[in-house]
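Encoded as structure tokens, the structure appears first; notes follow it.
What you see is the complex with one protein chain gone and the rest in place.
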Amino acid sequence: MSKEKSLLDIRNLKTYFYTYKGVVKALEGLNLRIGANELLGLVGETGCGKTVTGLSILRLIDSPGKIIGGEIVFGGEDLLKLSENEMSERIRGKMISMIFQEPRSSLNPTYTVGSQISEAIRLHQRVNKREAFERSISILRQTGMPDPERIVKEYPHELSGGMAQRAMIAMALSCDPELLIADEPTSSLDVTIEAQILELIKDLISKFRASVLLITHDLGIVAETCDKVAVMYAGNGIEYGDVRDIFKRHKHPYTEGLLKSVPKLKMRGELYTIEGTVPNLITPPTGCRFHPRCPEARKKCSELKPPDFEVEPGHSVSCFLYLDQEKRE
Amino acid sequence: MNFRAFVLRRLMLMLIVLFGVVTITFVISHIIPADPIGAILGPRAPDELIEKLRHEWGLDRPLHEQFINYVWNLLHGDLGKSIRTNRPIIRDLMERFPDTIELSTASMIIAVCFGIPLGIVSACRKDKIPDHVSRVFSLFGISLPVFWSGLILLMIFYYRLNWLPSPGPYSTYLRPPPVVTGFISIDSLVAGDVGLFIDHLRHMILPAFVLGFSSMASIARMTRSSMLEVLRQDYIKAARSKGLKERAVVFNHALRNAMIPTVTIIGLNYGSLLEGAVLTETIFAWPGIGSYITGAILYLDFQAVMSTTLLIAFTYSLCNLIVDILYAFLDPRIKYG
Amino acid sequence: MEKSLTTNTIVIAVIALIVGAAIGYVAHVPPEAQECPDPIIPDLLTDPATLIFGTDFSESVSLDPARAYEFWSCQITHCLYDTLVTFEQGDVTEIYPELAESWEVSDDGRIWTFYLRQGLSFPSGTPVNAEAVAFSFNRVCKLEQSASWILTQFGMTDGSTVALDDYTVQLTLDRKYTPFLFLSCLAFTTASVVDPVVVMEHEQDGDMGGSWMTDHSAGNGPYILENWDRGTEIVLRANENYWKGVPSLETILVKQLSEPADQRMMLERGDIDIAWDLPADMIDDLKGTKGIEIIEQPVFTQDYIGMNIGVEPLGDERVRDAIRWSIDYDGIVNEIMKGAAIKLQTFIPTGMLGYNPATPYYQNPEKAKELLAEAGYPGGFDIELAHAAAPQSRDIAAKIKSDLAKSGIRVTLAEMTSAMMYEKYRAQGLQLVLGGWGADYADPDGMAKPFADGTIKQLAWRNMYLDEYATNLTRAAMIEMDTAKRIEIYAELTDYILDHGCFAIMYQDVHQVALKTWVEGFYKCPLFALENFEEYYKETIYVLP
Partner (left out) sequence: MVVGKGKSFLKWLSRWKTEHEAMLDDFKYSLHLLRRSPLSMVGLILISAFVLIAILAPLLTKYDPIEQDLPSRLQPPCWDNPFGRDQLGRDILSRVIYGSRISLRIGITVIAISATTGTVLGVVAGYLGGIIEEIVMRITDMFLAFPSLILAMAISAALGRSLENTVIAIGIVSWPRYARLARGLTLSVKEEQFVEAVRSLGASRKRIIFSHILPQCLPTIIIQATLSMGGIILTAAGLGFIGFGAEPPLPEWGVMISDGRNFIMREWWVSTFPGIAMLFNVLGFNLLGDGLRDVLDPRLRR
């Protein structure tokens, strides 16, 4: 898989938040790869740094947060090395765009939907107001928005959550970006809408030939939509691989627990829960951050941080359990 | 409820409030065991005369009667006659009110022009030096007694440097324009006297600044805090993620939303400027209602006091109403109809 | 953060210093170049035909002679109307004819006949004749407004004035009065002669033009009222065919400037020609300023401490004396009033007939204590001193408080708006009062009645002072025809009140006016509001060719 060129390559990313209680190490050496036209699901418990990852990619972390190390290589250049100007002119909205959890609150209440979409368009393409407006209508139509001519003239508060999210997607895709970061795009919507939106994202990106980083805590969604999955725990990526690999032949004890704790039909007995609680990221556990909760923890785990082991092509785990396995190969 | 109903309801409430204001003023001004006649005639006048005039002005009648009379006339649009100026109060107010309006409008313009930028600056540079400087600057405005700072400024800019003209609405050697609207600025233009117009504006600078300085602080403060709040919203992040430049984010997306609460403050302040004028007008020899009502209170000219307070209260409530209506236009989420 | 904290502190400290320094500097260095208007700067150019007063006329109510009673309304009225008789050049001991050429009084002194100057007419064309005079006087008596009592006190009523023929008018009084007393009242603005036709044209529901006259003029005086904007100014235009000759000042502007500081700045800057009411200390500063001259004139107003006989222990003469002995008259006159007053302890001021220069009292706490001890108050007593809400009276009251404290009298100050103070005073409801009194007319009777006669509801009465002896003397003086005898009576009366009255008279006001040196012919009349503006003129040396 290392041969196959990757669109985005995050290496050893460190993002800290300097609060008065102490430094919150939200991301501690995160590695992540997204290939072209690939749908990567980023899963993990709330507070494990999924959203921070998304924002870090676009460098939208505002104080007291700060990206203090690592690289985010996108299309061959390190985003962390770009100037604010370059970021906003070349990357944000043009190459990489993002949609958020709360569609309605992420649209400016005082502007019409149309004007907000066309604003995005006019930012990155030299077209006049009218054209931009036309385009925003057409793109809204592509998002399957009923009667876009009317919608463009409406204000966000007049839209339903689903419609608002459609509008957001339209806005995000308006300058056909290469990467779309979708941060919990459906968690605030009804289940029925959820399916539609996910479908929409799926076929839109195939249409626009973009990649997607789908941030979610819902394994179901991942199973349905994603090609690849990265599991995060407490600011680290702990397992990465194809959907099938992760769901069928997952390696990491945490992934194990995560999957077990998803309720299924015809399930006997009570739901499985992972022992202990999510560690506080100001003073995270040494070594493997999961070891205090890990059923198979060993002495070593508490001492040093496990590297990524490629247990099989395109499937890597950071856990000492697989130290030997890799040796064998 | 639709817009019309909303406005009507508000007007109704306004009437109630105004009636309350009149009542309160009446009660307070009649607690004083004295009356204008004695005040105006001073110690030299013989008592018989005072008794006679009291009767003539109906001041010897029982209070409730006087009150009912006043309100009755009020309902017929008659503000009564001022004992002090011996003229219909409406005439006095027509003479004075425009000047006050001119002054407070000018100072509000100043306050807004300074206050909002200051607010923006300190919001965008929160807890950095620019923030501190602009806050200290604007807070100075509400930390000085105007009657003092006014005099000092006069001494510096008029008396010593002679950059700005004397106190008073226009230079002593100029004659006022023929009264059309009562607003000297407008009348002078109507009369085609540009010189006078400019002179009038120059005379307005100092008092307007002194007066406006005081409401500048609250405007800046409100702009700042609402700006800070807005900048934390999702749609600001979204705007950034679109690739908007920071200034574009601030001015196109943040400011507009931040203005909504600021407008309220502006409206409220305008109302309070009218009375802030009381002190400023005295220092700058400005012929507005400020000096008028002060005199009226000192001479216990009840009817004048009541009518003037009524006028001010009315303007104030009107400002509030206008602000609420403005809301509908600024914030699409609010709909009266 | 520590850094920015200190920087902030520094910033503020610096600002403080700047403020202080600026004020100090501005206040210290007198601005240069105000001695004469600089012809280059047109707005400093003085117009020889216009005289600009800076003053506070906000108390003025009406310019109707029947109503005008405050200083500026009387002063303006005096410019708008002529009277039968008048004073000249600020000499108020001598009556001169104005509209009347001559007059005679019947033997019983009740009937006065005036022979009018012929051929005069009002601007409207109405002749100034006996009709007009009769109308004016009867009007005042009928309206019974603020100022009417000046005439009605002589028993004049609506109809007691009749025109015998075109130029002869006859006034009937209720009894005989000493001529100067009556004539000096006729010289007062209340006795102005108004244009009957114009006035009646503007009558509204029987007010005889009252409300119209409030801010319009209908007289044949040297000036005509052009405009009175209560907030800003009174504008007077010269009467083009004034029978004494057209005044040299075409326009007189009286500007409303309640702040003395404003008046002073504008005077020095040349925006006004005369600053009418500056406090003593400002006058003191201005002395010796180039281009500004100070005119000082003792006027017929005096400030006193009234002692209410009805209040324990003021009823005791010794206690009143003790108070007289504890006041530091010199301190007040020389330090606080600083030239705005001269010492006076009797009720007839300098410049008035029968002036009594006696000033026996001075601050002597020991004597005061003795007297208090005799009176049975060795430990002193508590008392309240009422005074008006004005910086000057505030200071004097504070001074008195500390003076009386020296002789063991504990004073609490009660500052009131004049409205409340007068109200209580009229109801005899004050204990000690810091009051002022101004004569309406030049005759000493105008002082004797209030200060000595407890039978009329005036100052003496308000302090519950009733003394038969004093009353009789006052009445005797009022009807005494022989001036020399009157003077004797008043000497006796003033001395009596000085020691036995209910007042501690402190000083006589000196009106100090600051004016540009280019104002000529200015004199200050000692009597209330009788300046003759028509006699002023301006040097024209500063005018551009």
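Going in written order, the chains are labelled A, B and C, and every chain counts its residues from 1.
Simple rule for what comes next: a residue touches a chain if its C-beta (ideal position, glycine included) is under 8 Å from a C-beta of that chain, and two chains touch if they have at least 3 such contacts.
Please read these numbers as outputs of a predicted model, since none were measured by experiment.
Per the touch definition above, the residue from B:V7, B:I32 or B:A248 contacting the chain not shown is B:I32. When the whole complex is considered, the residue among C:A397, C:V433 or C:V519 that touches the unshown chain is C:A397. Listed for subunit B, the residues touching the missing chain in the whole complex are 13, 16-18, 20-21, 24-25, 28-29, 31-32, 127, 132, 135-136, 139-140, 142-148, 151-152, 155, 217, 221, 225, 228-229, 232, 271-272, 274-276, 278-279, 282, 293-294, 297-298, 300, 305, 308-309, 312-313, 316-317.
One chain of the complex is left out; on subunit C, the residues touching it are 1, 4-5, 7-9, 12, 16, 19-20, 23-24, 26-28, 259-261, 264-265, 279, 281-282, 285, 328, 331, 335-336, 389-391, 394-395, 397-399, 401-402, 413-417, 420.
Convention: only the chains that are shown with their structure count from here on.
Viewed as a contact network, the protein chains form an open path, each link joining two chains that touch. Computed from the mean C-alpha positions, the centre of subunit B lies at a distance of 36 Å from the centre of subunit C.
With centres set at the average Cα position, the gap from subunit A to subunit B is 55 Å.
In whole angstrom, the spacing between the mean C-alpha positions of subunit A and subunit C is 89. Contacts from subunit B toward subunit C in the complex involve residues 32-36, 38-50, 52-53, 84-87, 92, 95-96, 99, 129, 132-133, 136, 140, 151-152, 154-156, 158-160, 162, 165-169, 171-173, 176, 282-288, 291-292, 295, 298-300. Against subunit B, the residues of subunit A that register as touching in their complex are 55, 58, 60, 84-85, 87-89, 91-94, 97-98, 100, 102, 105-111, 119-120, 123-124, 155, 157, 168, 171. Across the complex, subunit B is touched by residues 4, 7-8, 11-12, 15, 22-23, 26-27, 29, 31, 43, 47, 50, 52, 58-59, 61-62, 67, 69-70, 144-146, 148-149, 210-211, 214-215, 229-232, 253, 255-259, 261-262, 265-266, 268-269, 271-272, 417-420, 422-426, 435-438, 440, 450, 456-459 of subunit C.
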